[in-house]
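All protein chains but one are shown in place.
Our next item is chain A:
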């Protein structure tokens, strides 16, 4: 028995969003009486962290603390329209819509503040802690809770804003096939180090090195989490997930649902090192691109290349099971 070491890499260019027949997302922002700013969306946070990123975009644009932002994704029937969270589009589409809505709400907020302070709105700035102050005269200031109260009960104004981001539809030019399918592309490269047991055929992924260029990383901690959690999914696709030999021939035994589906556990996860490169996209919210789906992609061909480097077996069908490795080794011996 020999443990064969190998190293391989793979790169991926991944589109952010798609154009469908036109791909819009909308956002509405309004202030409550207490100085909270509600961002109403139909976009769903299914655990990917959309609410956090949206709150960051709204807070940054309004110039207020994140704690004052309330993201409401309660009802897709009655909320402003969103196409959904897919195609790694959430941060890009929804982020842009929220920024647009927050800008409009900010204009009203500053005008209400200007009327209260008896100054020109153009002379006002936000300090990020909850105050609107006269530029160069920080002592002349008003808190957003007082602005909200004045708007509601004194001036009779609604501090609100509307936002939409629309990726316009783009059909291919029949003659050339040319079209504009996405909004920007993120790029990544993964290097995988594996160990192949030439007696059992078992592949162990030892280490992954990931580099991602994703525009601006709006939330670096969540980006790192997505990169490494997604790479773990990639490892799972590459060497674990299979319903064979039971499916499709027979479903009487073996996995019949997701809880019986083999995926790597905590002891089978490779050590990972990840680097984030920031090259802001001109049309992204604060330069961000999408990073949702692409994170599972690069590890798989990188692992396949590492297996080839380790033992000379070129596998093109996932998962890279012990059986497929051993059959590959047998074929190499037969050819020799």
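Side notes on the structure shown:
FYI, a contact is a pair of C-beta atoms (placed from the backbone, for glycine too) under 8 Å apart; a residue touches a chain by one contact, two chains touch by 3 or more; residues count from 1.
The definition used in the following text is that contacts and distances are computed from a predicted model.
Missing chain, UniProt protein name: "Ferredoxin", from among "Probable glycine dehydrogenase (decarboxylating) subunit 1", "Branched-chain amino acid transport system permease protein", "Ferredoxin" or "Carbohydrate ABC transporter membrane protein 1, CUT1 family".
From the options A:32, A:76, A:170 or A:225, the residue with contact to the chain not on display is A:225.
Note that of A:122, A:156, A:174 or A:265, the residue touching the chain absent from this view is A:265. Residue A:46 is the one among A:1, A:46 or A:335 that touches the chain not shown.
Residues touching the missing chain, restricted to chain A, are 46-49, 221-222, 225-226, 228-229, 231-233, 257-260, 263, 265-267, 269, 271-272 (touch as defined at the top).
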